[in-house]
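Note that one protein chain of the assembly has been removed; the remaining protein chains are unaltered in position.
Then we have chain A:
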Amino acid sequence: MLVNMADEFVQAFIETGWMLGIATFFSIAVGVPLGVFLFVTSEGMFWQNRIVQSIAGTTINIIRSLPYIILLVLLIPLAKALLGTSTGPTAASVSLVFAGIPFYARLVESALREVDRGVIEAAESCGASPWRIIWDVLLPEAKSGMIAGLTVTVISLLGYSAMAGMIGGGGIGDLAIRYGYHRFQQEVMIATVIILIIVVQLIQSVGDRLSKKANKMNVT
């Protein structure tokens, strides 16, 4: 039975990879600058700005307070406007991107908060400009924490992507629901669960390794 379904599994795997790839790409591309922006406009930082802070903060909190399943439905019209279709893995990626960006931006922001204020001040005392400090101090010093945050983000997105089946997004989670749940084929369900466990473990261990490598606090 499972062997007959090999093609389906490969297909699901590709779909999940595609959705995660798009969502992760945009989470980094938009989430990192947004997280940096949130941090440098916070109290006591060089571009401190209370109004900008509260607008950006509130927007992020609103998006983050929506359950993913709601976000998915809410963004169907947007997916249609952008892509011409509201079904398929690419369309499902739109809502994943919207879920991933604020999630990761907050994690980037908190990784930046861990950077020693004194180090930022020392850079300022050298005469460094804000951009120089962002590029040469904040990002390298927060890199390890940002990688750890990205690991959490990707794993969350993997979980969300299972719901993408609702709008025909496909993927591993969708396979589990369609065969395992609707058709009572337990072996499929178990197989997908095992695959998901392995994938999550893999993401976590790669993330941990990269994060540790970026951290120079404990080098010997």
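Note that in this section contacts are C-beta pairs under 8 Å (C-beta built on N, C-alpha and C of every residue); 3 or more make two chains touch, one makes a residue touch a chain; residues count from 1.
The rule is short, and it goes like this: contacts and distances are computed from a predicted model.
One chain of the assembly is not displayed; among "Succinate dehydrogenase, cytochrome b556 subunit", "D-alanyl-lipoteichoic acid biosynthesis protein DltB", "Methionine ABC transporter ATP-binding protein" or "histidine kinase", its UniProt protein name is "Methionine ABC transporter ATP-binding protein". Contact with the chain not shown here comes from a single listed residue; of A:Asp116, A:Glu187 or A:Asp208, that residue is A:Asp116. Of the residues in chain A, those that touch the hidden partner chain are 116, 118-119, 121-129, 132, 136-137, 140-141, 143, 214-220.
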